[in-house]
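Structure incoming, see below.
Only one protein chain is missing from this complex, and each of the others stays in its spot.
All chains are identified by letter, namely A, B and C, in their written order; residue positions are counted from 1 within each chain.
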Amino acid sequence: MSDRIRVALIGFGYWGPNLLRNFAEIEDAEVKLVCDPRPDLARRIGARYPSVELVGRFEDVIARTDIDALVIATPPQCHAPMGMAALESGRHVWIEKPLATSVRDAERLANKAESRGLTLFVDHTFVYTGAVRKMRELVTTDEVGKVLYYDSVRVNLGLVQSDISVLWDLAVHDLSIMDYVIGAKPVSVSALGVSHVAKDAPASIAYLTVFCEGGLIGHCHVNWLAPVKIRRTLIGGDRRMIVYDDLDSNFEIKIFDSGVDLDSNDLKVNYRAGDVRVPRLDRTEALARASRHFIDAIRRGAAPLTGAAAGIRVVQILEAAERSLARQGAPISLEPVS
Amino acid sequence: MSDRIRVALIGFGYWGPNLLRNFAEIEDAEVKLVCDPRPDLARRIGARYPSVELVGRFEDVIARTDIDALVIATPPQCHAPMGMAALESGRHVWIEKPLATSVRDAERLANKAESRGLTLFVDHTFVYTGAVRKMRELVTTDEVGKVLYYDSVRVNLGLVQSDISVLWDLAVHDLSIMDYVIGAKPVSVSALGVSHVAKDAPASIAYLTVFCEGGLIGHCHVNWLAPVKIRRTLIGGDRRMIVYDDLDSNFEIKIFDSGVDLDSNDLKVNYRAGDVRVPRLDRTEALARASRHFIDAIRRGAAPLTGAAAGIRVVQILEAAERSLARQGAPISLEPVS
Amino acid sequence: MSDRIRVALIGFGYWGPNLLRNFAEIEDAEVKLVCDPRPDLARRIGARYPSVELVGRFEDVIARTDIDALVIATPPQCHAPMGMAALESGRHVWIEKPLATSVRDAERLANKAESRGLTLFVDHTFVYTGAVRKMRELVTTDEVGKVLYYDSVRVNLGLVQSDISVLWDLAVHDLSIMDYVIGAKPVSVSALGVSHVAKDAPASIAYLTVFCEGGLIGHCHVNWLAPVKIRRTLIGGDRRMIVYDDLDSNFEIKIFDSGVDLDSNDLKVNYRAGDVRVPRLDRTEALARASRHFIDAIRRGAAPLTGAAAGIRVVQILEAAERSLARQGAPISLEPVS
Partner (left out) sequence: MSDRIRVALIGFGYWGPNLLRNFAEIEDAEVKLVCDPRPDLARRIGARYPSVELVGRFEDVIARTDIDALVIATPPQCHAPMGMAALESGRHVWIEKPLATSVRDAERLANKAESRGLTLFVDHTFVYTGAVRKMRELVTTDEVGKVLYYDSVRVNLGLVQSDISVLWDLAVHDLSIMDYVIGAKPVSVSALGVSHVAKDAPASIAYLTVFCEGGLIGHCHVNWLAPVKIRRTLIGGDRRMIVYDDLDSNFEIKIFDSGVDLDSNDLKVNYRAGDVRVPRLDRTEALARASRHFIDAIRRGAAPLTGAAAGIRVVQILEAAERSLARQGAPISLEPVS
């Protein structure tokens, strides 16, 4: 490995400029090239990053000898084939969420990375925000108590995609947050949705429910056709409750010293409403923290926070959700992931 | 019938004072009595309404000869038996939502009222608000276009009830609004939920989905254990979209001239974001309008807006939802109501 | 004095029904009559409160022998003459804000009440809210530290009055809150405003600034012509800051552990932004607490929280403000009130 980790950025769509900017600012990393078939990007990238090369074909990147790590930000269907090619050629890999579009592919990536001793990182970006980290802290230190439910709404007027459903685009965020913050073991999944483009097109609005061990219920509403942008999550604990509003920059996380006191003897339930606290959050850009973490994981050979295991867990739920969705919400049991 | 319609109010719980106040203000109606077993209510009611009698037993109300109409505001389980007794004794009946706790009971009430030529009214209160009436106007005049989805969140830190689920307490509102505003024909229902009191207790958090003819999907999230009160509905049409926030007194209804332009040939979807309009609403208290409407329906012998048919449609969905909920969301087909 | 304190309510405008309802619910008080020249009120009041008499002329109330206390809710110009007549006839007096329309009148009322040993209460209602009481607690326990400024906006689309300016209608609330919460000694006053009705009509929009001892600056913006209702106060302390939003029922008081750290040596100023806390507030209706407090003050012969002294302090500022307003904001010094 060279002194600085040499990075190739694969795909330069919506998220590409953010990836480029963040990796460019890491001292011991160096962005060597961007791989994208559109030749007109050369001028745009060159104006800001003259040392970054534009390469048109992925095969040419694989053939290079001056690349240590690939950052793959292409459509989900390409994650597995490109990730496999990269790992097989001995490169560390960062893959945008979701890790793959099937559990089988995700597991193949995981196995390959493990057998080759390479770092495999999935960009569950929200895990690296100050807000989500604070929520995990509140759950793990038992401030929230036993978590009863996780409910999220993530809707906006967005780009309707024709090849994947809104689950793979939006619910993947909620599942990765829930996986990190709560860490509950999912038991079964139910999903409902419809497409507004054509009868059999991928769902553009969907409702996903995850039943977990211990009775916890997780639910998210994802929607590309909402007139307003809403990103609000409620976490109900038996001690405290959290409201997380990603769009309320002043009061992103609110902790309610409120809840219900369950008296299991007589089934009487009393509620209690107390103070609310808005904790000060670390405002570091999530992608800055994530890219730094990826480079560190490569250097230290340590498993990243959002590695193959987290990636597989999320894909497993999404895969089951698509099957449930095809059966109008019939619950699908989840096998324990190996 | 006497010159003024003589009303007996059955049950004086949370909603009782509002019913009493509103019926007391109708010129051609007269509240003769409140029926409630708690003797200490006499002083409280008498202080404000000295001419209103307190009667302890329901049977004694039925036996009276000076009562034309019963306003039944007791727990849902009592709606059918009390309603039947009232109809059988020849009285017009107002029943708080839901009309009954089963379709069978609801239909028996409907049949009895019809055969006796009596008015049967179910208090789907929201139907009488300026906001909901405005939404119906926007849908029926085709301003919204084809309705694609109806999504509602109705949560707060509320009184957890031990004998009925949150569906019968809260989702009933959303179903009655959806029935009135959209008027779509439901085809199947899926519901998920859990109790946080005891494993087999009625659900305190639930998600209800209604699939309707034409592909419309309706969904509501109801929850007694939320730290904040949210009452927000999104209606997505292919022309315009509506956000209805019952708690935002300044901007209750927002109409977005936004949406998606579906090109069914190439499955390309473009979105369009335009102006937003906040219409001025009629601020008449819903219950004032509803009680006035009930008295008028009696006088004219006309079917009320929220009569037996609306009541049955809502109960049918709730009943199916409970069955789906017991099977973790398995979809339940709805038979056409006779 | 009779066993129950017998109250006469003078004036039955916007605030009248609230006063009647609250005094009617006090066990050891009894509302004997409402005095208002509109005969049609008889039916409206009688329907709810059949034992309450309607009296047309104020003189007839004064002449009665069965009245212990007068609650005066007439236009401000009537406060002093009616209050004096009531005190001279030996009655305790509650006067709506402002106590009077001049310091001279306010002092005459105060002297009369004192010489006769009667209770004189001015209805600075906000002082009796949970939010304002909490703010006083935060200031007096030094949580806020040294108060640097008090800034309030109280605007809406309101009833433009032709005989008094918006200062006497709206700023009176802010001054009474500031007087109670901060208790700073005002030194000079500046006010600016214009009328939008006619050049010389009383101001319908005004800005009032109070300079206090110790450098504290108080400011309020009051406006009858604003398209939205805003009632927001900022209190800046050198330890913590408060945002009080009377219309945000969930987060009425927010305490910011934020501020500036002043280093007086090198004039460097650093700011610090920490957690925010939303304290749980007592939700008792302010007028219930105020009316109860008035009756208790009469019984115990104790000075009420908002008695003559508070009333005079507020009127003094309003009087000076009108003088400043006539001179386009020229500052007016305040003499210490005797």
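Definition applied: contacts are C-beta pairs under 8 Å (C-beta built on N, C-alpha and C of every residue); 3 or more make two chains touch, one makes a residue touch a chain.
None of the values given here were measured: they were computed from a predicted structure.
Undergrad: Any idea which of B:63, B:159, B:278 or B:326 touches the chain not displayed?
TA: With B:63, B:159, B:278 or B:326 as choices, the missing chain is touched by B:278.
Undergrad: Would you indicate which residue among C:41, C:84 or C:243 is in contact with the undisplayed chain?
TA: Looking across C:41, C:84 or C:243, the contact with the absent chain belongs to C:243.
Undergrad: Using the document's definition of touch, tell me which of A:229, A:272 or A:299 contacts the absent chain.
TA: Per the contact definition at the top, the residue touching the missing chain is A:229.
Undergrad: Over the whole complex, note the residues of subunit B touching the chain we left out.
TA: 251, 254, 273-280
Undergrad: Touching the hidden chain in the full complex, which residues of subunit A are there? Just list them.
TA: Within subunit A, the residues touching the omitted chain are 24, 47-51, 228-229, 250.
Undergrad: Can you list where subunit C touches the absent chain?
TA: Interface residues of subunit C facing the absent chain: 148-149, 151, 153, 155, 157-160, 162, 188, 190, 192-194, 196-199, 201, 204-205, 207, 209, 211, 215, 217, 219, 221, 223-228, 234, 236, 238, 241-243, 254, 256, 258-260, 262, 264, 267-269, 271, 273, 327-331.
In this text, only the chains that are shown with their structure count from here on.
Undergrad: Provide the C-alpha centroid distance between subunit B and subunit C, rounded to the nearest whole angstrom.
TA: Roughly 41 Å, centre to centre.
Undergrad: Can you compute the centre-to-centre distance for subunit A and subunit C, using the mean CA position of each chain? Integer Å is fine.
TA: Taking the mean C-alpha position of each chain, the two centres sit 54 Å apart.
Undergrad: Can you list the subunit B residues in contact with two or more other chains?
TA: 228
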